[in-house]
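Just one protein chain is left out here, and the rest sit where they should.
So, subunit A:
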Amino acid sequence: MEFVTTGYSGYSVKYSPFVNDRLAVATSANFGLVGNGRLYILGLTAHGIVLAKQYDTQDAIYDTAWSELNENQVVAGCGDGSVKLFDLTTGNNSPVQNWREHAREVYATSWNLVTKDTIATSSWDGTIKLWSPERPSSLLTLPTHSCTYSAAFSPHSPSIISSATSDSHIRVFDLRTPASASNHLVQLIPIHGAAPVPGSTFVANRPPPTQPAEALTHDWNKYRDTVIAVAGVDTVIRTFDLRNPRQPMVQLRGHEYAVRRLAWSPHVSDCLISGSYDMSVKLWTDGTVAGSYGAHPNLRSPRELGSMEAHTEFACGVDWCLFGAEGWVASTSWDSRVLVWDVRSVMRPHSYSQN
């Protein structure tokens, strides 16, 4: 299924966590470089995708997140630094909250999945901010000192927030720790490889395992509470286990350009999808599901399971549907199209782990 966001390039798409037929799509005119933004609320019907509502903003919209508490509320992160909370039940098009604290483009919005009462946003201004839908100003600011393209609540804990930044690091913040000079930062993980420690056999002439590159996106595994996947400009998707993050567990290679967005499956613990500047949306397994391949033990390795090549511009937004048959996803792209499709339609033979 397809919906055309005429004149607006897609940056992010999210399925409603309450119903299986509603999508929010963050889009921007002129590829998000200059001009307005528009938030589309779309309905999935037997007759295709239909427009339910749309909200126009003064500047580009780069990300959106549904409320986990109120099925009619959705938040948008905007190019002018504002964070807007819209309520579908109000008659007019103005937001119910319009927070103006970030100094630069807001690139990520995440709703707390456990207590469901807070929102995290991250911005090019080098901060992550926490908001309550009820309050007019932010609850907390977490500095990353680096352009923060991605921020997310852990799906397993209400007080753990992570980020992926242009300085090639994953940061993990734990709000339970007391406020101090570290600003709740509990882990700083170099994606490109750990620095040498004195006394190790590290040789100066040996280059580091990989070069640092801007990280653009990351996501928490929905089943394993210590596993994060992260990707960015160097095209490689890496998974880290927070218990031992000195090096990635898995490196998934296949995208030709930067990976813009990735999302772990809500149904299958080893699968994730990724959208890239190479215009493809790819399905991967990190190779951790053993046994379900039956007679194909050598198929268990981490690898690409399939690739959806229908987008004709940068594929910026991807999301899994939480409901119904596993495998339904939505993707959006600078080609002004929202596509809803089943990953099983692009998988190679023998590649899927489930029956």
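One rule holds in what follows: contacts are C-beta pairs under 8 Å (C-beta built on N, C-alpha and C of every residue); 3 or more make two chains touch, one makes a residue touch a chain; residues count from 1.
The working rule: contacts and distances are computed from a predicted model.
Of the candidates "acetyl-CoA C-acyltransferase", "CST complex subunit STN1", "Ras-related protein Rab-3" or "Tubulin delta chain", the chain left out of this view carries the UniProt protein name "acetyl-CoA C-acyltransferase". In the complete assembly, the contact with the undisplayed chain comes from A:V233, out of A:V233, A:V250 or A:V318.
Among A:L216, A:V268 or A:L305, only A:L216 touches the chain left out of the display. Interface note: of A:G32, A:P95 or A:G327, the residue touching the hidden chain in the full complex is A:G32.
Listed here are the subunit A residues that touch the chain not shown: 31-34, 79, 105, 124, 147, 203-207, 210-211, 213-214, 216, 232-235, 257-258, 260, 277.
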